[in-house]
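Structure below; questions to follow.
The complex appears here without one of its protein chains, the remainder shown in place.
Up next is chain A:
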């Protein structure tokens, strides 16, 4: 049995100290590497909560949508809003808009993100065509935000929204989250109203 471990014979004092030195240095390297890598890969694990922003009074929004449409049927209108954007450590006043349409029924509002799912330009609402057109590479979306031509791979994102008193509030999320929220099988006008 003893003869099966010939390498033991060559295990000198010098080898032992070398080994100890390597192990200790390895442990130190690992101790430094763990927090360093943790900091570097943190973004992969971060899922920021949505920012709720106020679009204004529901009655006003309903009126403007109906007025822009014809025969009492609401159409798409721009609903601008401003908010404080929390970008990691930075807090900055920011402004953007949503495309809002009064659809009546129990859902009331259908609120689309203006961000093109191709490369992120803001799409324009073209009332005459009843479509959204992207100025960047020509993607076209229906009034329900479904992508019908051009390079856009997904329908326009839909905002989750809720009533706070008389006001409509929408949940701003990352463009990525918005676009993927809307499954291919989902109805054209998913009602994302929250109680």
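Going forward, contacts are C-beta pairs under 8 Å (C-beta built on N, C-alpha and C of every residue); 3 or more make two chains touch, one makes a residue touch a chain; residues count from 1.
Going forward, contacts and distances are computed from a predicted model.
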Complex member absent from the view - protein name from UniProt, among "Cytochrome b6", "Dihydroorotate dehydrogenase electron transfer subunit", "Putrescine-binding periplasmic protein" or "Amino acid/amide ABC transporter membrane protein 2 (HAAT family)": "Cytochrome b6"
Touch criterion as defined above, residue of A:34, A:57, A:119 or A:164 at the omitted chain: A:34
Chain not shown, touching residues in chain A: 17, 28, 32-36, 38-42, 45-46, 88-90
